[in-house]
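Remarks on the structure that follows.
Note that this complex is displayed minus one protein chain, with the remaining chains in position.
Labels for the chains are A, B and C, by order of writing; each one numbers its residues from 1.
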Amino acid sequence: MFYREAGQFNTRYAEDRRSFPLRQDRHGLAALLAVAFVVVPWVGNDYWLSAILIPFLVLSLAGLGLNLLTGYAGQLSLGSAAFMAVGAFATYNLEVRVDGLPLLISIALGGLAAALVSALFGLPSLRIKGFYLLVSTLAAQFFVGWALTRFGWFSNDSASGVISAPRLDIFGVNLDAPVGRYLLTLTVVVALFWLGKNLVRSELGRQWMAVRDMDTAAAVIGIPLAKTKLLAFALSGFYLGVAGALWAFAYLGTVEPHGFDLSRSFQILFIIIIGGLGSLSGNFLGAAFIVLFPVLLSNLASLLPGGLIDAGQLENLQKMFFGALIILFLIKEPEGLARLWQGFRERARRWPLRY
Amino acid sequence: MEFFFEVLIGGLLAGVMYDLVAIGFVLIYKASGVFNFAQGAMVLFSALTFVSLLERGVPFWLAFLISLAAMLLIAVAVERVVLRPLVNRSPITLFMATLGLSYVIEGFAQALWGAQVHGLDLGISDEPLELGGMLLSQFDIFAALTAASLVALLSWLFNKTRLGLALRAVADDPLAALAVGIRLQRVWVVVWTVAGFVGLVAGLLWGARLGVQFSLSLVVLKALPVLIIGGFTSISGAIVGGLIIGASEKLAEVYLGPIIGSGIENWFPYGLALLFLLVRPAGLFGERAIERV
Amino acid sequence: MGTLIETLDTLPHWLHRQALEHGTDVALRHKHLGIWQVRTWRQLADEVQSLAGALQARGFSVGAILTIISRPTPQAIVAALAAQWLGGTASLFDPLDSPAGQIALLGELQPDFVLAQGHEELLRLGAAQVTPRVLIYLDGRGLSGSGPFDRALDYATLMGSKAFADTVPLAHAQQTAFVFYRRSQQATEAQRIRHTELLQHGRHLVQHEGLGRYEEALAARGFASAGQARYLLAPWLIAGFRLNFPENLATRDRDRRELGPTLVAGTRETYERLHGYALERLPPPGDRARRLVDWALAARPGALRRFLGHWLVRRSLRDVLGFSRTHAPLVVGDALRPETQAFFESVGIKVRRWGDSTEWEVPSSSPASVTNGQDEPHSQRVWKEATT
Partner (left out) sequence: MTQTAATHLLELDNISLSFKGVKAVTGISFRVAAGEICALIGPNGAGKSSLLNVISGVYQPQEGRIRFDNRERRRMRAHDVAVRGVARTFQNIALFKGMSVLDNVLTGRHLKRRSTWIEQTLRVGRAAAEDDSQREAAERVIAFLHLQPWRDALVGTLPYGLQKRVELARALAAEPRLLLLDEPMAGMNADEKQQMSRFIIDINRELGTTVLLIEHDIGVVMNISDHVVVLDYGRKIGDGSPEAVRKSPEVISAYLGTRH
């Protein structure tokens, strides 16, 4: 309703391809980034930065990773956490075994490692479809978890398999402070979302959606199904791997396999179901929801007279609520919060006309 | 060699336990085309209800009936709240819905009965029994017999009763079934209840084994490879699959374990299932549909 | 402009001038293949000259008539200007008019030079048993192997052959720029407008409405009316603003919103269609949203209502209709119906009327009386009428 579109027209295809065709949206995005990069580090306290914003950003990135595979390429996966783990441990090992390797490089390489593993477990998708594929991704989930704990080499032979992350330095600047870790995360996430945006709008992105929507037709058009699916697994793996590395280094400060168990995979799946399958912004919405809702719930509980709801019950309630929410979304709005927002926006652009 | 057979038999008997869970899946999958991830949660819920009642001094049979009633309620609720609104949506969507469902049921079960571990004694001594020179757990044999009788009961239910007829009709072709006046909703409720019943039995046996606790709901993760190997649509397939998984993972643990490391039984079934998928995508007994364009 | 105007007394001269002085400015935009394709004044002038060249080479001379049967497209404009460049007259037909009447009309007029948009229009010519000396089509779709039109020329290929006409227009002020025909029950009536007259009206409009180089005008309806020639084409050439063409009829409303024209020189139909479009898409009467809209659009609002109404409804309604940049909403010819006028005013658009003064007259020698156009080509006849 506050859009003013008259006079915004394109004389070149390049202009038409912009992901934010409306001037108002472009300005909005710029403002948002300015706030995120300048204002937040300024005003945000340590709790908010390290307990809310960093996990929110990392989970958004992980959500994007899974969304590429499930939302865009239509391949269901329950192994997301495994690939995060691979990314985290690969990054850690690169840091400790290759001295002088810049952090960002080792994170990228960690992502690459995850991509390879992911593609490996994606191989069965060339023969099997639908939830048969769950077997492969669950196999990844359990096998990776097992291997990382079983072989001390991965955790540099530390007793517990739990290892603390090395100092975060970029170009000699130390980033161990919450602000530093926040900015590191934010930068990586923004960069990768930009790439992700290009990716899903590229030919490859369209091929993924084609395979998702109607694979026979895709094949008849001449889309190489095998290559397309494997690339989906690999790129999804890369994003998850980087997310895993950030989760371990920028958020927890420790690297441990148990942080990447099946429930983490479910959490990420829930993020994209709630946020929106096949949507970029949805990952942020879903992640925000997943991160903020428990905080909200515990705050509400603390308002009640003490001991009425203990922590355990709170967790159960949370579980029930999330479960119910998933079902609700699948029934009412399978395309998630992103779709709701988009629908509202479309109506606002047309208001007061209906169509 | 003796040892080998002991391991094998032990594995097979353990496989029976998987069967009990897997059968629940197959029932629901046949009737409503849903891969019911919540089956594990149902096992947990039924067992937890049963135990808690028992601990509150409710007699065995009554506790059993009440738990069964609870499963019926769940079945009705699921049909109303989940299946009906999601009718003719994609299998993936339905699967994710049951994922949510499992969260609801688990959360509910623990909110209701608490999260602590309950011991459960069905009064079957677990001391091994000498059979043909092999030591076998009485309990396992008991479990095997229960499973066998359960399967017998089910096959009677499906082959001899009108319900069974209706069920098979629905499984073959929902639309046709509707056309001849079978009420889909009712069939679903019944099937989910039966699955709940199977879940209850499985829950009791598993619970007596490991104690009734959250980890029960994780048996679902074992059932998946069982189904892949057996085929989603065939009970006998599920049974064979369960036995294969049970035996192979024990053998693997015993013979491969020392080589590549212990604790492989939590991923080995999946590796096996993958092999099966690549060789025979429809499973041993499942029929494969040819894709028509 | 002052002194120039005396020397610039025809449309082609103005085109020439614009091309010389503002060659790189945007003259035309046409939404085509998904984007607004731009023509500068220089390109436009070149295109006009090369078409003029092609026509000249095929015997189109001073006083001849080029009959243009086309939706508003850049090519139609180019063709009209090319005809005038050679001192000829453009006769415009809107394909949306009823085929029957048009066929009869064409049958009587027996035009020698015709530019038709495509298959449909060619079929009408066929039905009217017209065999022009020169027949040009814009869209060759569906023409291959369709009988009598194998001699027809493709506009695109014609443009390819760069045969430039004289670089100065041959037109002069007293010649007829446009001629429009219609059938009334008794006879065929014609409406002729000379360059002087056109430019006079155009200049008047430009001055009165204060039109500058940066106006955006949308030409959605056919030009087949004298009013449009006076109040859209002439001002466009004089003020040198941009004329925009929508992608097609089905998309014109979306295109209008994208473009956000600052000058709308529409006919009564334009506005009434738009009014209907809005009414049909507003929330249904009785609906809460609709009550808000009505509340905001009510006449003579108080301060609060003016403020809220502006932000909640009027501003966005203006925008979806594509009028938020419009400062010159004009209706050419007949006045709007009161309710339509009122609707646009309630949205904050005061539509101003520019009456069309040309009267229809029956040609001194009615074309119907001429049995064979061969002895005295139609064009010659009209030229006499135009110059005497």
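The rule is simple: contacts are C-beta pairs under 8 Å (C-beta built on N, C-alpha and C of every residue); 3 or more make two chains touch, one makes a residue touch a chain.
Just so you know, these numbers come straight off a predicted model, no measurement behind them.
Colleague: Out of A:A34, A:L126, A:V173 or A:V220, which is the one that touches the chain we can't see?
Modeller: For the chain that is not drawn, the touching residue is A:V220.
Colleague: Looking at the whole complex, which of A:A36, A:A147, A:L204 or A:L353 touches the chain that is not displayed?
Modeller: Within the whole complex, the residue contacting the unshown chain is A:L204.
Colleague: Determine which one of C:D94, C:D154, C:E189 or C:E247 touches the chain that has been left out.
Modeller: Going through C:D94, C:D154, C:E189 or C:E247 one by one, C:E247 is the residue touching the chain not shown.
Colleague: Go through subunit C and note every residue touching the omitted chain.
Modeller: Spelled out for subunit C, the touching residues are 32-34, 140-142, 144-145, 247-248, 250-251, 254.
Colleague: To test your reading of the contact rule: which positions on subunit A touch the chain that is missing from view?
Modeller: Subunit A touches the missing chain through residues 13-14, 16-17, 195, 198-199, 202-204, 206-207, 209-210, 212-214, 216-224, 231, 278.
Here is the rule we use: only the chains that are shown with their structure count from here on.
Colleague: Using CA atom averages as chain centres, what separation in Å is found between subunit A and subunit B?
Modeller: Whole-Å distance between the two chain centres: 33.
Colleague: Would you mind pulling out the distance in Å between where the CA atoms of subunit B average out and where those of subunit C do?
Modeller: 76
Colleague: Rounded to a whole Å, what is the gap between the Cα centroids of subunit A and subunit C?
Modeller: Taking the average C-alpha coordinate of subunit A and of subunit C, the gap between them is 55 Å.
Colleague: Which parts of subunit A, given as residue numbers and ranges, touch two or more other chains?
Modeller: none
Colleague: Of all the residues in subunit C, which ones touch at least 2 other chains?
Modeller: As it turns out, subunit C has no residue touching two or more other chains.
Colleague: For a test of understanding, state which residues of subunit A touch subunit C in their complex under the given definition.
Modeller: 1-13, 15-16, 350-355
Colleague: For the complex, give me every residue of subunit B touching subunit A.
Modeller: Against subunit A, the touching part of subunit B is residues 35, 81-82, 85-86, 89, 91-93, 95-97, 99-108, 110-111, 114-115, 221, 224-225, 228, 261-264, 266-267, 270-271, 273-274, 277-278, 281, 291, 293.
Colleague: Hey, which residues of subunit A end up touching subunit B in the complex?
Modeller: Contact set of subunit A toward subunit B: 76, 124, 127-128, 130-132, 134-136, 138-139, 142-143, 146, 150-151, 216, 262, 266, 269, 273, 312-313, 316-327, 330-331, 334.
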